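Take a look at this one; I'll ask things after.
The complex is shown incomplete by one protein chain, all other protein chains being positioned as in the whole.
Let's look at subunit A:
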Amino acid sequence: MLKRLDKEEYFYGHKGCGGCGGSLAVRLALKVLGKDTFVVLPAGCMSAVGFVYPQLCFGVNALISPFASTAAMLSGIRAAAKSLNIENCNVVGFAGDGGTADIGLQALSGAIDRGDKIIYICYDNEAYMNTGVQQSSLTPYGARTTTTPPGEHIHGSINSKKNMFEIVAAHHIKYAATASIGNIPDYIKKVEKAKNTNGTSYIHIAAPCPTGWGIDSSETVAIAREAIECGLWYLAEYEDGKYKLNKDVKEFTSIGIYLKKQGRFKHLTEEDIQEIEKQRDNQIKFIKERYI
């Protein structure tokens, strides 16, 4: 499968942290999509590390959009490409969890509603990382962020992640998927599907952030894989109006071990971990009823 990837690099020389999950998601997607691609990035890690004049790190056409406007700018580019008869090009956006689930949600909803032929990839590192690790609506329950500091009364974030995949699927989008940099072949396959989708497509990729998560920069891919194995992340698709679970994990590894490896969860008590297990079980029950 890796042999199918473009030999060219389209995202390099950036200032991303060592072991950055988001930059891996961007780099791999562009190796699938190739040179005839227009990229839109809102404010966020990838625009911050890749787009500082005069050090511009995209080998394809790329621009920064206003924070809320990833999907709107993608739509505008697609409309212009259509009107100028620029065929066989990809129009892809890479936005973080805050840029997608919070400020960018309206524009994303509008683009899906219009059915514009664009690819929207959300790299989910579970907080506003570039700004200094503040809570987003995709920050998981219990996580330490600078705006959810754990203390005597509250043990970190009291959020439960918005289910962006479900929200997007509820629009009857042409193609949607969850992915993870913990399973790269699966991600590549999904980007290829998105590329060949005649309409709007959305991929939500789990992309751990060593800095914000408090893990070693060598552990990014491993921790992403562990999230799948302990049932806190799942790989699924919504295609032709149907849900599909890509990998049915029969036996989960320990949530406690997964959490305790990360600085952002160090403060959690046994009760907190049980609460997270309960949330996972509810989610798995929901998925099994709906997807299988």
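A few notes on this one:
Basically, contacts are C-beta pairs under 8 Å (C-beta built on N, C-alpha and C of every residue); 3 or more make two chains touch, one makes a residue touch a chain; residues count from 1.
By our rule, contacts and distances are computed from a predicted model.
You can't see one chain of this complex, but its UniProt record names it "Pyruvate flavodoxin/ferredoxin oxidoreductase domain protein", from the set "Pyruvate flavodoxin/ferredoxin oxidoreductase domain protein", "3-methyl-2-oxobutanoate dehydrogenase (2-methylpropanoyl-transferring)", "Allophanate hydrolase" or "siroheme decarboxylase".
Among A:Cys45, A:Ala72 or A:Leu259, the one in contact with the hidden chain is A:Ala72.
The residue from A:Cys45, A:Val60, A:Ile181 or A:Ala206 that touches the chain not shown here is A:Val60.
The missing chain lies against subunit A, touching residues 35-36, 38, 40, 47-48, 51-54, 56-66, 68-69, 71-77, 79-84, 86, 89, 106-107, 109-110, 113-114.
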